[in-house]
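Excluded from the complex is one protein chain; the other protein chains are retained at their positions.
Each chain carries a letter (A, B and C) given by its place in the written order, and its residues are counted from 1.
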Amino acid sequence: MPSSIGSDEKETGRIEAFSDGIFGIAITLLILNIKVPKAADIHGKASLLQALGAQWPAYLSYLNSFLTVLIMWMNHHKLFRHIRRSDHVFMILNGLLLMGVTIVPFPTAILAEYMHTPEARTAAAVYSGSYLAIAILFYVMWHYASHSPALLAHHDDRESVAAISRQYHFGPLLYLVAFVLSFVSVWASVGMCIALAIFFAFPGVTKTHAR
Amino acid sequence: MPSSIGSDEKETGRIEAFSDGIFGIAITLLILNIKVPKAADIHGKASLLQALGAQWPAYLSYLNSFLTVLIMWMNHHKLFRHIRRSDHVFMILNGLLLMGVTIVPFPTAILAEYMHTPEARTAAAVYSGSYLAIAILFYVMWHYASHSPALLAHHDDRESVAAISRQYHFGPLLYLVAFVLSFVSVWASVGMCIALAIFFAFPGVTKTHAR
Amino acid sequence: MPSSIGSDEKETGRIEAFSDGIFGIAITLLILNIKVPKAADIHGKASLLQALGAQWPAYLSYLNSFLTVLIMWMNHHKLFRHIRRSDHVFMILNGLLLMGVTIVPFPTAILAEYMHTPEARTAAAVYSGSYLAIAILFYVMWHYASHSPALLAHHDDRESVAAISRQYHFGPLLYLVAFVLSFVSVWASVGMCIALAIFFAFPGVTKTHAR
Partner (left out) sequence: MPSSIGSDEKETGRIEAFSDGIFGIAITLLILNIKVPKAADIHGKASLLQALGAQWPAYLSYLNSFLTVLIMWMNHHKLFRHIRRSDHVFMILNGLLLMGVTIVPFPTAILAEYMHTPEARTAAAVYSGSYLAIAILFYVMWHYASHSPALLAHHDDRESVAAISRQYHFGPLLYLVAFVLSFVSVWASVGMCIALAIFFAFPGVTKTHAR
């Protein structure tokens, strides 16, 4: 029935549009965490350049959060290429994942505010812990979809599905390491989060070229 | 006339895209209500973890508002599957509903700010009252659409329309109970709002699976 | 050439999507102007209900701005049904119109802040003056499009084009009256803005029903 396939695609299309909107807004709101030094505050004490330089933790956490949300969006995008239909449970799992994405500005601001204070480890734990939670939500959503034949696309090749499954198995484990590292060293934990963003950005560049 | 059907679908498509954008932005702005404790404020007095923990009313109201807006979006989505065309009145009713959705961050912030103060009942009344207003707007919009043959889709089955109508009859009544409860007990009212979000999330999971 | 028509439609589609996004964000940001009274500020002095009630100018300006932006979106939507293609000048005119729309939260906040102060007339002049500027931008954009045969849709009926032209002639004149009224009476000016929102919302409901 071509018409029913058409209406299915439209439905998934609206879920994707809604998700894209939320990813786009969450990633754009991150900049609001970087404050402009007030002219009155720095007058006579420091130059604007020094005041801007002192905010480096805000830039670092911004950069990492932007890249991580960007890569989440790319993975979300790739995941939905295998999805043909949705159901209530899938929409709720996707909604919980989007909740995780919209929360990102909050741990990002915490890391920026506390990275050069004695509370830096707690901040790093909140930061890496948030990404751990999102990685788990990605895993759960994909696990549900990849085990529901009604949701998967017909043109689906088993190999790519298995490749995504492997990647999503590792995600939570690797972010768990970043989370545990935060109790040992702030830099090890934050560095691991940055490394993971890069790792998830290039899961076999050459292979996906032709897609 | 296939061409006129095509232009109709495009029109509804733009209403849905506009609505999706507003749902997506409103749901993402909710996180701005959760404030990062200032490093200077907590220095020496409490740990970051304690300061974060003290904000639990903000997390609770965030969580409930996120889930409720998510479910509103899912219902809006489901409702529009039955809509083929729109007219001026329908666009204005939809616009008023979207106004209700964009207002949600405001009562959410009020509940977060006042939940552990003597004014908690007023806050709970504002909170549940806002959802009552949105439930009424959903009812009015659906009532208008389901009684306008020109708006309903041809492929429409009477049973799903009747099922949505039943659900939308109950919505305002149930939120009225949550609103009245706020004058008796804050927790009863907030708890009922949470229960209703879950109730509207699963209006027969098994049945809608194949759609 | 069907393929070239297809690529034209795609182009207009992206302009509409970009415009819809901006309309949706501007209309959702309006709620940020309504502040939650701080629990510490009202403690002992007034009840939460009194504090919320004292903010009525914020609700009034919010309500009017929301409805006006909603109606602008509806008119933008209707206008684009007659547009088949775009060119550089049209895209820039549309961009300037969108700039007018994104500015709306600013005069709305000014009106809310100053409505019950001696500066209320200046606030009303800024408020109605902003809508005057947007009405002029709508007029200029439509004037340009309706005089460019390359931009208008083939299936276009001259009567609807002329009807829109008539409406867009009156828009700037009527908002000019609201602007001039602000120097005489705040309420006359704000009341006229509300009346115009309603007038533009229903430009012949019965006729457009079948569209």
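Note that in this section a residue touches a chain if its C-beta (ideal position, glycine included) is under 8 Å from a C-beta of that chain, and two chains touch if they have at least 3 such contacts.
Bear in mind the structure is a predicted one, so any value in this text is a computation, not a measurement.
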item	value
Per the touch definition above, residue among C:Tyr114, C:Trp142 or C:Tyr175 touching the missing chain	C:Tyr114
Touch with the omitted chain, as defined above, among A:Leu48, A:Ala150, A:Leu173 or A:Ala195	A:Leu48
Given C:Pro37, C:Pro105 or C:Pro172, the one touching the chain that is not displayed	C:Pro105
Residues in subunit A touching the chain absent from view	16-17, 20-21, 23-25, 27-32, 34, 36, 38-39, 42-43, 47-49, 52, 66-67, 70, 73-74, 77, 81, 155, 201-202, 205, 208-211
Subunit C residues touching the omitted chain (full complex)	3, 7, 11, 14-15, 17-18, 21-22, 25-26, 29, 32, 87-89, 91-92, 95, 98-99, 102-103, 105-106, 109-110, 113-114, 117, 119, 122-123, 126, 150
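The criterion applied here is as follows: only the chains that are shown with their structure count from here on.
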item	value
Superposition rotation for subunit A onto subunit B, Cα-based, multiple of 5°	90
Approximate Å spacing (C-alpha centroids) for the pair subunit A, subunit B	25
Geometric centre distance via CA averages, subunit C-subunit A, whole Å	35
For subunit A, residues contacting two or more additional chains	21, 25
